[in-house]
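With one protein chain withheld, the remaining protein chains of the complex are depicted in position.
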């Protein structure tokens, strides 16, 4: 149906870069044809340059790719960015200026008004922001942002509830896996048998990104959803999977049964639901008293579904519930690939000026 | 100053019973002179009967004690109960009827109106309930209850804030250690690299016990404090130490600085502050961004102090903060011993009718 | 090519039983059509009876099966046994007597002289023992045994080395995952941040089973291989995967290069290599200094390959090396299914008298 589309990865040798390699292996539409990394790695093969640290094997065809410097010449039209936030800004902009669609996992551009911050099932309509972005910035490409990992799982689970009942107040306390901190990331002396009740800037990301994702398109970008968020973020000794406890209040009163029905019925638009990476359903509701758990429920929908459990009344607001999402798939590389699929399905490729 | 007072432990061979043995070793006032357990253990020495599972060595003098059946004849005037809730009720009552002060760690009697539910620094004044209890029940002894472990740490931290600002709304999400579930307790397949977002009846305990502890003495027992609690309880792969994230709103507005000042100044009454098990201060405030952590901060005040960190504004209520307490010391055996010390300091021993 | 063959699982509701369910889902030859369990479960659907605890979803078709009592009437010709050793003996025998091929993961019959103890790549020729077994016992079926989990990985790795160089002395120290102890199995208080240097009877199993597997067919069963084994077995806080350090001495001197060549060239017989569950190659040699590791290398060959690393000289014997195998796949359900495949490929089905 689709022709194979070449894609690239910026910052390909790091942990998130490696996760992109895994997500793109055997992809039905995309072929990883280009890898960019720092000057230290450029010129080596990917197998030489990347300290491969994932259980999934490195595809031989990727291992043979020669790492390129992070400059747009010769790169494909779709480029995923897994760069460090400290250096990503100008490089991502250079690629977009040169005509690439840059789907970035980096925080740098997420809150800019003309950059869509996307969870395809939740706000695919925000994609049109890239038209304004290209016009305003005079770019032939564009930057599209993937949210923070704990925000992605949470906001996907909340999207249908916000649509149905309008969130007013939201308390969330996260228990986040160490893979979210990259490699070497969290020292084992801090992680083993311990909890660290702080993840730098994570609470602020949840508070502002969730409101942008669930916001409405307005004359100047997205009008953030009008709810208040109180977040606590914690690092727990789990490899993969962010678990989040949520208390939420709505404008229109919702019972657990109402919420469960809305969560179960939720599907992205037909266009989104048909994407190769889209899980069906995107939200699984588990009725068991002690679920979801990272160890047992993480891989639902190949890591792209979020699981919601323990939907029950809240003594203060409307509802309490627990949300689980795979931080390196739904919360990072997997969803970024899904965003690129949306670009293709929306007919936007091949339009470089 | 004090004569040595003999004490006993009901349910002495289980995990909580063993923790009582450790807490009572080298106690300046108390001498563990009597251990009671099920008929299966009675008649054996404690060393034979108890599958000792703590890092601290079993004191030889306790190992030689002969385990007694759980009946009051021959038991000391102060008895700690570490019995299973399923069987504790009638036995604890029999001991109290026979003249013993039963300081129980079991949930059975906690919510009865004439049973004080005590955190000595927070509500030592509730001790007078035992006078009503003895009169109403015709007992020469009395039952005094120690709160649930996650409630104890939380409520001690909240006590001075409630006194100063009056809590109205409280959100708490706990990350609780596996030792709280006893032995064998949580299977390792459930605990390793995992989080279980459910602990049976724990949320209800937090919601009702915190309000009783912070309540005021009224004509018929304690008038529960008038605030709403929304709790989430989670089991994390930590051996000891319950960490809790808290968002709290008050009747009188409080800034983080206000709260920190109140927390730091807090002391129990002079009588309580002078007890051997009372930490000084009972609440430690840690200003570092990533503290408290179970691995680093658990043993403050020999496990009897709670540590409060990350006191900061809440976007919805007044404050957010993190509370850490040692679940088997402040949350169980250690505080139960402190309650017995309070009984002694209050001059109540030796008054059997 | 093959017709679909119905198979059953005895002890289907326990952890090993559940692993059989997963291994048989989507099997190209076998269809799980019968599940047997204790009287407590019999009559319920499998979904009701089994406390499903695996990350892989329970196949709906299996969930609908009605659990049968553990008696042979109505069971398929191939039955996998995941029963507790305490009750397995008479039941497995009854099934074999009634005509079933019982591939058992239980230790009960492993060391009987006429019961083959199989690792298909290593000793498929031992399969002929079942002819003697049927004749001697007058059975129309037979019992075939799968080795102990730590033995299976170790002995598969050693098989080509024994064939090439003849093992004389073997030291092995294991670091075994908690899943090997079933559910609830190891309490988390024993597992978290700890090592338990003892697994009941495991050292004896390694010592005797490895010698039987690598032994030669003789007039009265298997003549055990003539080497001495000194084993240490330890439980470590890992979910899946047994890692074993090995020092080994041979009759014919072997350098690391010799051994690596032999390990890499090793394949089972063509018949075995062609089985659906057989990995290709069965042994992977990893040259990296810090491999294999459970977290990164466990799933090679879909859990059926063992990984050998750090092949280096031994200051006392010939070689040191590290072996990793998946304890619930190669060490249990996966290899048992492979043994049943061998039965089919060997043309032995449909021969009930």
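Quick notes on this one:
First chain written, first letter: the chains are A, B and C, and each begins at residue 1.
One rule holds in what follows: a contact is a pair of C-beta atoms (placed from the backbone, for glycine too) under 8 Å apart; a residue touches a chain by one contact, two chains touch by 3 or more.
Remember, it's a predicted structure, so these values are computed and weren't measured experimentally.
The omitted chain makes contact with just one of the residues C:73, C:86 or C:315: C:315. Only one of C:239, C:262 or C:305 touches the absent chain when the whole complex is considered: C:239.
Among the residues A:98, A:192 or A:349, only A:192 touches the chain that is left out of the figure. The chain omitted from view is touched by exactly one of C:198, C:252 or C:302, namely C:198. On the side of chain A, touch with the chain left out of the figure occurs at residues 53, 178-179, 183-193, 237-239. The missing chain lies against chain C, touching residues 169, 171, 173, 175, 190, 192-198, 207, 228-230, 232, 234, 236-239, 243, 245, 247, 289-296, 309-310, 314-317, 320, 322. Residues of chain B in contact with the chain left out of this view: 53-55, 192-193, 239, 295-299.
In this text, only the chains that are shown with their structure count from here on.
Averaged C-alpha coordinates give centres for chain A and chain B that are 43 Å from one another. Chain geometry summary: the mean Cα position of chain A and that of chain C are 40 Å apart. We define each chain's centre as the mean of its Cα atoms; on that basis chain B and chain C are separated by 48 Å. Along chain C, residues 53, 192-193, 239 each make contact with two or more other chains.
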